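Note that one protein chain is taken out, while the other chains of the complex remain in position.
Letters A and B name the chains as they come in the text, with residue numbers starting at 1 for each one.
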Amino acid sequence: MIRDYAARSREIIRDEPGVREAVTGATIAFDEKRRKGYAEVDADAWRRWAEGVKNHTLTHLDHYLTEAEARLRANGAQVHWAADAAEAREIVIGLATRRAVASVVKGKSMVTEEIDLNPALEEAGIEVIETDLGEYVLQLLEEPPSHILGPALHKSLRQVQDLFAERLNTAPDGDPDTLARAAREVLRNAFIDADMGITGANFLVAETGTVALIENEGNIRLTTSLPRVHVAVVGIEKLLPRMTDLAGFLQLTARAATGQPIGCFVSLIQGPAAEPGDDGPEEVHVVLVDNGRTDVLAHEHAWEALRCVRCGACLNACPVYRQTGGHAYGHVYSGPIGSVLDPGLLGLHDAMPLPFASSLCGACEDACPVRIPIPELLLEWRREAQDEGLTPWKERAALAGLASVATQPGLYRLAGRIGSRLGARGAARALPMLGEWARDRALPKPSPRTFRQLWREGIE
Amino acid sequence: MSAGGESSRERILGRVARAAASRGRLSHPGALATPAAADPVSGFVKCFTSSGGEVVQADRGRPANEWLTGFLQALEPGVVGVAVGPEVPAGLRPRLPDVAAAHAGAGISVAWGAVSESGSLILPSTGTRAVQLLPPVHVVWVPEGRVFARMEDALRELLHGLPAAVGLHSGPSKSADIGRTVVTGVHGPGRCMVVFI
Partner (left out) sequence: MKVAFFVTCLADHYFADAAADAVRLLHHLGCEVGFPPDQTCCGQPAYNAGRTREALRMAEHTLDVLAGTDAVVLPSGSCATMVKKFYPRLAGESGNRVSRATALAERTWDLAEFIVRRLGVTRLGDGLAGRRVAVHQGCHALRELRLETEPTTLLEGAGAEVVPWEAQEECCGFGGLFSVKMTAVSAAMADRKLETLPDVDWVVSGDGGCVLHLDGRSRARGDAIEFVHLATALWRGVN
């Protein structure tokens, strides 16, 4: 897989200026809400606690996975294990086929994007309908999500108005309320007709086998309630030890994501409808997915990224992400967390140059509810990329040259004198990297006399 | 379960155990101490209403079911048919025709409890999911003594009789996915109303 983040980001910025505008506006608004949400509680203490719970869980993950499995089975749910994306798809399609499923409704889920579930279901002749409003918009447009939380936040109102006018016969200047009502009507019928509901999970509680899902629209509650089969596709890192741990995580995740005290709806699902008269699903299946996570877990440093609760706070805080949205990154997990997670999930070679798609400004780490040291992890991946020779040789040569010059003061002073004599253009010719600099900026002007010269002459 | 599934299970658990063994097992930090409101009910009202939920005062001079009947009829648009959860006792059921949840003007539930710090209603969902989700208005009776200060306290008590599914509702259904404008009633109820009993 070849990723050209630099070229793709340039194209988005140049050819789709509306994306930068929409993403910047939306993420700044989210980030502002997150700050307010944190300020209302002792956020530092909450975040340290959450980091501790996740670290405990990840270092006891074998124990908690086994416990969750046993609990779910006791609750009447069925548990499946998928080593990779292909196996996860096979499991879900097998379930759908066995239960003669014609139509599936889905709640927004990153892991089902990760395993490319929708195209596989469609290929098997099963109709798939995304029910999150943003995901529904993107499904109509045949685009992948651009953001963990607001999948369509890169789209303007105008674009949705045009889309719905064409597809749902709404008025060309319909307001968001009208557009949402039109989607609701279509989707309400889909919920009632669907045979299977597919979701991800925000958390899986080992103690009780609880699949916990957070949302604001109610589509996930409907997806997990109305169809006769519910399938939750769950990454193995989603475990939490106890129900009481959920109390902190439900609230912290919501505050990090949108600044809300909690999502408008939380579903806690232990298993299928237990008694006659219960209007819930007859079957509940939990598909536990590895797909590279055990590689990340084994990595000396990157395992910390598995604490991620997919709140999107780091994307919202990131000035790099804001310029392009998620599509520039080329994988379902974008932004700062994507740049540290993708090299672990896909292999560093396939994820290049994402660890370099950051100015290391540190805003992500300050926002992260589980205190993932994202800048430090980016640096770790950069070190590995350098060690494995995955960076351009010119860059490596230039930095080796800098180190040689900088450890020989005489040579360093000579280079400095030559540099100031060459002036801006001459320096640009001598330093190939300045050519890239000059694509979008005027060249820097060297001081006519270096500080060293000024110092020798005496500073009054 | 297929043989392939079984081997994936062993493979995943084996790899997880090896990774855990390589870095030492870290301990659990214990409970998160969040502050407990002195007056959980007023804390709940503040949080729930700031999330767009509504708290309605029943006329205590009248029988509850009579009051609710009048209240629902006076809503705009007036409620004609209702969907009522099986947990709602006779004295709390409005005197309006029962209809399927998909066609009801309002759903009526009784909450198992509520949480002050997050402004949440705790609604066991067995047999009553459609009532809680499909009508445009959801009216929830909440026993005043069942408002927990903290989510952790509520979940700990819930553990003693955990049903197959529980919903936490903390306001009306909403979305800002289109044009960053908040719209309510996207999929679930557009109005969520609490009446204390």
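To be clear about the criterion, contacts are C-beta pairs under 8 Å (C-beta built on N, C-alpha and C of every residue); 3 or more make two chains touch, one makes a residue touch a chain.
As the structure is a computational prediction, the values presented were derived from the model and not from experiment.
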Next item on the list: Indicate each shown chain that the hidden chain touches within the full complex.
Entry: A
Next item on the list: Please pick, from A:293, A:307, A:322 or A:371, the residue that touches the omitted chain in the full complex.
Entry: A:322
Check: Taking the entire complex into account, which one of A:39, A:102 or A:433 touches the absent chain?
Finding: A:433
Notebook entry, point to check: Which of A:10, A:73 or A:188 sits in contact with the chain that's absent?
Noted result: A:10
Notebook entry, point to check: Since one chain has been left out of the picture, which residues of chain A touch it in the full complex?
Noted result: 5-6, 9-10, 13-14, 20, 24, 319-320, 322-324, 328, 353, 355-363, 365-366, 379, 381-386, 391, 395-396, 399-400, 402-403, 405-407, 409, 412, 416, 419-420, 433-434, 436-437, 439-455, 459-460
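Basically, only the chains that are shown with their structure count from here on.
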Notebook entry, point to check: Once you find the CA centre of chain A and the CA centre of chain B, what distance in Å lies between them?
Noted result: 28
Next item on the list: Could you pull out which chain A residues touch chain B in their complex?
Entry: 25-26, 29, 41, 45-46, 48-49, 52-53, 55-56, 58-62, 65-66, 75-76, 80-83, 87, 91, 131-134, 137, 150-153, 156-157, 160, 175-177, 179-180, 183-184, 187-188, 191-192, 208, 210, 216-219, 221-222, 224-226, 236, 241, 243-244, 246-248, 250-251, 260-275, 277-280, 288, 290, 294, 297-298, 303
Note to self: Under the definition above, what is the set of chain B residues touching chain A in their complex?
What the structure shows: 1, 4-5, 8-9, 11-13, 15-20, 22-29, 31-34, 47, 51-52, 86, 102, 117-120, 125-130, 132-133, 150-152, 154-156, 158-159, 162-181, 183, 185-189
